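With one protein chain held back, the other chains of the complex are shown just where they sit.
For reference, chains read A, B, C and D in written order, and residue numbers begin at 1 within each chain.
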Amino acid sequence: MGLELDFSVVLDRWRSLLDGATLTLELAFIAVVCGAIIGVFGAIGRRGGNPLIERLCGAYVEGIRNTPLLVQIFLVYFGLSSLGLKFSAFTVAAVALTINVGAYTTEIMRAGFDSIVRGQIEAAEGLGLSKAQIYWHVIIWPGIERVYPALTSQFVLLMLASSVTSQISAEELTAVANYIQSETYRSFETYIVVALIYVALSFVMRFGFWLLGLALFPRRRRLGTPL
Amino acid sequence: MNISAIQSAPATNGIAPVVAMRQVHKSFGPLKVLDGVSFEVARGEVTVLIGRSGSGKSTALRCIDRFESIDGGEIEVCGRRVDDAGLDLRALRLDVGIVFQSYNLFPHLTIEENITLAPHAVKGVPKAEARALAAKVLAQVGLEEKLHAYPEQLSGGQQQRAAIARSLAMQPKVMLFDEVTSALDPELTGEVLKVIEALAADGMTMVMVTHEMGFARGIADQVVFMHKGKVHEAGPADILSLPSTPELAQFVGTGL
Amino acid sequence: MNISAIQSAPATNGIAPVVAMRQVHKSFGPLKVLDGVSFEVARGEVTVLIGRSGSGKSTALRCIDRFESIDGGEIEVCGRRVDDAGLDLRALRLDVGIVFQSYNLFPHLTIEENITLAPHAVKGVPKAEARALAAKVLAQVGLEEKLHAYPEQLSGGQQQRAAIARSLAMQPKVMLFDEVTSALDPELTGEVLKVIEALAADGMTMVMVTHEMGFARGIADQVVFMHKGKVHEAGPADILSLPSTPELAQFVGTGL
Amino acid sequence: MGGALNVNHLLFLGHGALWTIGLSVIALVGGGLAGFLVALGRVSPSRTVRLLAATYVQLIQGTPLLVIMFLSFFGLAAIGFNISPLAAAGASMTIFVAAYLGEIWRGCIEAVPRPQWEAAEGLALSRSQRMVKVILPQAIRIATPPTVGFMVQIIKNTSLASVVGFVELTRSGQIINNSMFEPFLIYSIIAVVYFSLCYPLSRLSRRLERTALQKKPALA
Partner (left out) sequence: DLLDDIMAAKKIRISTDLAIPPSGMMDSSMKPVGSDVETAELLAKDLGLTIEWVQTTGATRIPNLQTNKADVVISTLSVTPERAKVIDFTDPYAALESVVGGLKTIEVKDWDGLKGKTIAVSRGTTQDTALTNRAKEGGGFNVARYDDDATMVTAAVTGQADFIATSATIVNQIGVKNPARAFEPKVLITTFNLAMGVKKGEPRLKAKLNEWIAENIKNGKLNAIYKKYHGADLPANMRGAS
């Protein structure tokens, strides 16, 4: 067939690609940080005893996990503007991604918190720790440590999934790729370069989470054993 | 059978008891686990609960620290009504230390962090002071060199001693022990029992569930034999040698 | 200390031993776990390995069945060199049955399926015959009525007996037991020990690790006391009553 | 342009939904088979095989499915293998799903406690007998809930097949919206359809998870 590949046209635009990759990481960073916070509270809400809150958190988790991210993004973006609320594409993308990853994180963290055995909690109660203190010292941290690998994977998936925000004019990596390829019609070259950048980004993210894990979980760092 | 149960209670000597259970009833669903249990523990005394598996010993202990609520009767600990709905749970637990069979050390914290956590978080003891305290209680249980180890790096006996140290660091008025040696091999059991003996010698008020009859004999000021949710026989350690009910006789026979 | 270790070995009587360890060395990384271990087991004899936790008993047993490879020395089992690189692992394991502390029954299979699996799959015994065999060995351990139960439906003692039956069904020449009773309470322990006694009476060659000194005294033809990776003292069961090294004396003292 | 939502639109969406289901089934069957091999590769005694399988998993899990789709449809054609959109979508989904399911299943195989492997070894079972008769039946029990859970992701991910020309649920919604400009209405309908495809599976996976945790009642 003799398709000739010419990467120079794509690589000439490395600045845009870099900008796109940066924006992808920025979106992922915001969504991961906010999503993790939502996840902690969501997981507490889902276990916390109040049936109304439990149901609300359950509906949130199921509603998000069972519908595609793209549809969620469209609903948020166009839904908000139909109501007369106008935010930048970046804001909406960050919000939609946060809502999305928050649901997954809630579910993963719930599993982590549930894995803390009753005896641990009773021991903490026996020492007179308050409910909040027990959550903080005995449930949240070891719970997160247990599910840390699952969380890492979910966050990397989110980074990859953030590509759909290009549809609502967020200029992340895929958007840049689409721009380059429709300007130059060099689709193969563009997609190959972009795939490599995504692989590199996910490698960087995994490495970052590994480092973060070392900092957050000194026990694991010293002993190297799973909790 | 029940006659001895009702007569069993006071082993005290005029002063208000540190722990008192009076006609305590407790069911799990249809299962009556405590059926009018009464006994008292005086300051500085060691009370040993014995009895078959399922007789309600652990439940009785857990009721004292309000890990279970009760269905009837009253429990008083350090002058505080434990069965009171408005009870200040954290105040109760400042007075009472409890140690379980399964250690329940926090696996993600070092031994020092395990010990300093509650004094710092609950009582507001400054970090440095809490660390000094940790060193002290660890020395008390013979584990000074394990300050910076994680629980999984300790043997079972060492873990159990660390759990005791963790409770001690809160300087409770009463310590409750629930079969603290039954997960251990004979040698490790010896280590832990030595620590408890030392505590007894220091005058700590203790209630403990144990299967070690020899140990009970050596340390108990009062032995409470539970049978089918009732205090079936109670008295000084001598009752183990001269049981007055056939059930205790049989239990002691098999228990040795 | 080491003098007695080197003298310890032969308890045999002219016939080739069924199991022989000769100067076996084994390390896990920097940790020397077996440091020149030698002992022999004659046909039809019961050898009991005792020693503190971490002294290398389990490792020695696992080396016999080649669950661990060794770093030096030789091991012979039923005339076969276990340390040989070209060893036919499956042939070895047809001769040797091993039972662990944690039962390790296959939870997704009934007891009968657990037992018939290996004879059918490995030896090609027809299904019907394997089932008859299962019934036989289950009767041997007193579990005939549990044929169709799943492991989780049995008590710990019953599970352990079923595990023994599973090994027996392969009709091994030697049985290895690693602390088969230490996960059990005293009552269940009794059940399992009775089965092992019966096997011993039938003349099965056995090597077992146990903490039950009373049982060791009653059943052992040879006692091997391990200490820090060495055979520290070995001999007939009498050495438990009249230990010749202070370490064994101390061990027996605490062990009781 | 325009016009109100009518039966034709709904039929068009329904047709898209059928493709979504069809692609999901292909992905699951193909990815399941390949994922099984990946899982076995990940626990293989051979170092090389393990390394290969691990590299595969890392690479695929780091690449967006869209790119995989694009490269397998157009990339293969560029080097002379002209394959149909269905084959391309099926192949990409298989490649993608295999990496994820393989990893999930490896975890489940390794979650079967070590002593079970040793017990099987001690009974002289061969490696394949150990795998088939002892390890896999137990691993399947552990694996069912996360596998069903992952199916939900597959259903949603089939939307990317639009890049090779499939008009599945999301794309058909887009096409309708782009001639009607009723995004809120149409995307809500799509969300509901996806939800009704996915939610039963999510529920099932939760149920399985719970029953897996519970012990069987004692019959004895």
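Just so it is clear, a contact is a pair of C-beta atoms (placed from the backbone, for glycine too) under 8 Å apart; a residue touches a chain by one contact, two chains touch by 3 or more.
All of these numbers come straight from a predicted model, not from anything done at the bench.
Enquirer: Write out, one label after another, the shown chains that touch the chain missing from the document.
Expert: Spelled out, the missing chain touches these shown chains: A, D.
Enquirer: Specify the residue from the set D:99, D:163, D:193 or D:208 that touches the hidden chain.
Expert: Final answer for the missing-chain contact: D:163.
Enquirer: Considering the whole complex, which of D:36, D:74 or D:199 touches the chain not shown?
Expert: Touching the chain that is not displayed is residue D:74.
Enquirer: Among D:55, D:178 or D:211, exactly one should touch the missing chain; which is it?
Expert: For the chain that is not drawn, the touching residue is D:178.
Enquirer: For subunit D, which residues reach the chain that was dropped from this view?
Expert: Residues 1-3, 6, 8-9, 11-12, 70, 74, 77-78, 82, 162-167, 171, 174-179, 181, 183-184 of subunit D touch the chain that is not shown.
Enquirer: Could you please point out the subunit A residues that touch the chain left off the display?
Expert: 1, 3, 9, 77-78, 81-82, 84, 86, 89, 166-169, 171, 175, 178-188
Here is the rule we go by: only the chains that are shown with their structure count from here on.
Enquirer: Could you work out which chain's C-alpha centre is the most distant one from the centre of subunit C?
Expert: Farthest from subunit C by mean C-alpha position: A.
Enquirer: Suppose each chain is reduced to the average of its Cα coordinates; what separation in Å results between subunit B and subunit C?
Expert: 39
Enquirer: Multi-chain contacts only, two chains or more: what residues does subunit B have there?
Expert: none
Enquirer: In the complex formed with subunit B, which residues of subunit A make contact?
Expert: 119-120, 122-130, 133, 137-138, 141-142, 145, 217, 219, 222-223, 225, 227
Enquirer: Could you pull out which subunit D residues touch subunit A in their complex?
Expert: Against subunit A, subunit D makes touches at 59, 61-64, 66-67, 70-71, 74-75, 77-80, 152, 156, 159, 170, 173, 183-184, 187-188, 190-191, 194-195, 198-199, 202.
Enquirer: What residues of subunit B sit close enough to touch subunit A in their complex?
Expert: By the definition above, subunit B touches subunit A via 65, 67, 89-90, 93-94, 96-98, 100, 102, 104-110, 117-118, 121-122, 150, 152-153, 163, 166-167, 170.
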